[in-house]
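Just one protein chain is left out here, and the rest sit where they should.
Chains here go by letter, A and B, matching the order in which they are written, and residues are numbered from 1 within each.
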Amino acid sequence: MTAPLIELRHIGKSFAAVRALQDVSLTIGRGEIHCLAGENGSGKSTLIKVISGVWQPDQGEILIDGQKISGLDPRAAIAHGVQVIYQDFSLFGNLTVAENLALSTELQAKRKLVSWGRVRRIAEEAKRKLGVELDLDALVETLPTAGKQLVAIARALMSDPRLLIMDEPTTALTGREVEALFRVVRDIQSRGIAVLFVSHKMREMLDISETLTVIRSGTVVAAGPISQFDEGSITRAMTGQEIAAEGYRWDGPAGATPLLDVSGLTIPGQLEDISLRVMPGEIVGISGLLGSGRTELALALFGMQPRYDGQIRIDGKDARLDSVQRAIAHGIAYVPEDRLTEGLFLTQTIDRNMLATSLGRLSRGGVVHGGRAAQEAAGMIQDMAIATPTGDRPVTQLSGGNQQRVVIGRWLLNDPRLLILNGPTVGVDVGSKAGIHRKIRELARERGLGVLMISDDLPELVDNCNRIVVLHRGRVVSDTPTAATSEAMLSEQLGALA
Amino acid sequence: MTAITQRLRRIDTNLLQLLLLTVLIFAGMAAMNPERFLRPYVFESITFIAPELGLLAIAMMVAMLTGGIDLSVIGIANLSCILAGMFFHAVGAPRGPDLVNLPLPMVAAGIGIALATGLIAGAVNGLLITRLRVTPILATIGTGQVFTGICLVLTGGPAVVGFPKLWGQIGNGTAFGIAVPLIVFLVVSALVWFLLTRTAFGINLALIGTNAKAATFAGLRTGRTVFFSYVLTGGLASIAGILLSGRTNAAKSDYGVSYLLQAVLISVLAGTNPAGGRGSVVGIGLALVALMLLSSGLQMMRFSNFLVDLIWGGFLLLSIALAAWRNRVR
Partner (left out) sequence: MSGLAVALRRHPELMVAAVLVLSVITIGLINPVFWQPSNIFSLLRASVITGILALAVLMVMLSGGIDVSFPAFAIAAMYLTVKAMIAWGFDGVLLPFAMATGIGVLLGLVNAVFVHYLRMIPLIVTLGTGTAVRGFILGVVGTSQINIDQMPPLLIGFARSELFSVTQADGSQAGLSAMVLVYAVIAVLVHLMLRHTMMGRSIYALGGGTEAARRVGFNVRRTTFFIYGLAGALAGFAGLLHGAMIWTANPRDMVGLELDVIAAVVLGGASIFGGRGSVIGTVLGVLTLVVITNSLIILGVDTTWQRVVVGLIVIAATAATAWRDRKRIA
């Protein structure tokens, strides 16, 4: 029997006090499509970086073709045929497609001079290998995401890889583009190249992979041929949580004035005739594939898309949401998708992060009332159960879950009417996740807060929403009470749309 | 007791380091050259010279707080006092040599002109940076040239000399036995300190500098806030200009050119993060004192001004190295 392509044995890796990986073992066979699943923050990226030689493990060993490799660095990894396609593709936007395709080949050949004829030939060859159409003279920054991805794949194939690692390759793709990508991946496999597909999306894993490894909190929690898994078991492995069947019920008066009443909301190219109602105390889930318009809808309601057509009523009164400030004044709060780049002020204190939107309210003549500010921040820290002794610690010292509580707490200080959560528990550990869900349900039930919850995580929607709206290509395709649907039905619906 | 230790612990380690540095420089200078360095005259002259530089450093810090920089501060300072000087010459021309005795309202109007110049110049920077989205470095290099160029066009090169006596008082006078420039500096920096730490505007500036995108998502008016920060920077620069021309009784297009680097240096040494989000007025004060002690100490020891420049440049590089080392340790 030949040795597997790559084998990790008992890998451990720590950063400062944080254990990113612990006793992780993983085997990838030749020409195998292997799926590495795990939620954000589970240690997936660290593992990729260990395999590609970016980081050296603290414990354990790496074997390639049965040979133990010590001190694997990026160059050595590439020489052994490991190629990584990062989520950001690592392309050079300021250079042409042809040059992007040829650069790494030229580098590996240790060339000192560039012959543009050769660059052209290499690029043509790369294009032929992948069998797709690409404008070689276009600047990469002018390409759409799917085009950039093809360039990244074509570039990786040029170095005759034996293992292609793809980090969340479908994140920014539409359903059709995902299908096209899968065709490319299968084609790559047919040439004997192994693919490590890193993802947290159920459907894709089941569709494309042969073997699955699930990691959670830096350890392998499940592994085996894909036939041994179904969506439920993968979810349980990833979240470490039985799906609670309690659900959220809303039985407010149907005739009451809706908190939010959107009709005919249209933004050309993004949203098409969206109509949507949220009653006080309702938690409405928004589902849909990427590019379905769900983030665009959230941004429009938050005043970040000033040029929209259609009508938005809040508490029965017309509202023109043409700036973030106006949306906030109408009681709309938005917890963005990417906590680190859009939500937090990382080097600032917890207090300042918490008070960011309340400073205007807490000041008179521009001067912030220090005592009241401190009091409110401290109150919210307690309210949201944020694990910190005081609010003057930097927010970076908190875990992902606690950081998310800070961002949610920031809005609660503003006494919002409608809370829009985009991926409320992305990158949040299991325990904290349940706590955040509990808090959201409590706010809706007790304070009559309306909630719009956008999520990729279907169990999250099914468990916490009383109604789920599915968007596709900027339109509402269904609006169903949760009681009348299930995770499986939703998943099927989304699959059919893809 | 515990309250005090807690309070002490909360003080930025950076400030403690600065304090230590200041004490070390003082002690070093005093030990090397006690009879010349430990004279009241030395400290008195610092209280007249340091304020203008301190104000420019605060201006620089305010710009850096949002991740920008203002390389036009010197141009703004000079333009402000040249315009004021030309105003005095225009209204004082009939008086002939009696120009020095221009009455208070006229001098106040001159101050108003200088301040307005600074605010408008700052607004030009702010518009370029927030509306046209020009990078602060290039925008302020460009406007700095334009402001200095206007100075040249207005004066034709030579200095505007002869300011009213009252104007001179701002740069040279004393009140209650304290140098007027120092009083101006203390008052202005206290105001800026209050603005940055106790008002929504100031805290918003730090938040925007930390993460502009998150600031937008938190509902802050980022464009408007950044715009006003450059207006403030311009205003501070014009006050520095007033002090400078008051002290020298002259205004010229190329005065204070070496102040640009020194202002950046003090700002960086004071712990301001040029990438945005961190900066403190107290830090600027300490860094200013440390460097003024250093340079006047060196001058006592007959070091030429150029050597002092060399040491200042070296200090800037050293403080970069220190900051890098601190980050690595953390």
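Basically, a residue touches a chain if its C-beta (ideal position, glycine included) is under 8 Å from a C-beta of that chain, and two chains touch if they have at least 3 such contacts.
Quick caveat: nothing in here was measured; it's all calculated off a predicted structure.
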{"item": "Listed residues B:Leu115, B:Leu265 or B:Val289, member touching the removed chain", "value": "B:Leu265"}
{"item": "Touching residue (missing chain; options A:Glu7, A:Glu32, A:Glu106 or A:Asp351)", "value": "A:Glu106"}
{"item": "Options B:Ala31, B:Ala93 or B:Leu132, residue touching the unrepresented chain", "value": "B:Leu132"}
{"item": "Hidden-chain contact residue, picked from the options B:Gly54, B:Gly85 or B:Gly144", "value": "B:Gly144"}
{"item": "Residues from chain A at the interface with the omitted partner, ascending", "value": "74-75, 78, 84, 86, 88, 90-95, 99, 103-104, 106-108, 111-116, 137, 139, 141-142"}
{"item": "Interface with the undisplayed chain - residues on chain B", "value": "69, 128, 132-135, 137-139, 141-150, 152-153, 156-157, 257-258, 261, 264-265, 268, 274-275, 303-314, 316-317, 320-321, 323-324"}
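By definition in this document, only the chains that are shown with their structure count from here on.
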{"item": "Complex contacts: residues of chain A adjacent to chain B", "value": "304, 324-325, 327-328, 334, 336, 341-348, 352, 355-357, 359-360, 362-363, 366-368, 370, 392, 410"}
{"item": "Interface residues, chain B side, partner chain A - complex", "value": "10, 194, 198-201, 203-204, 206-207, 210-211, 213-221, 277-278"}
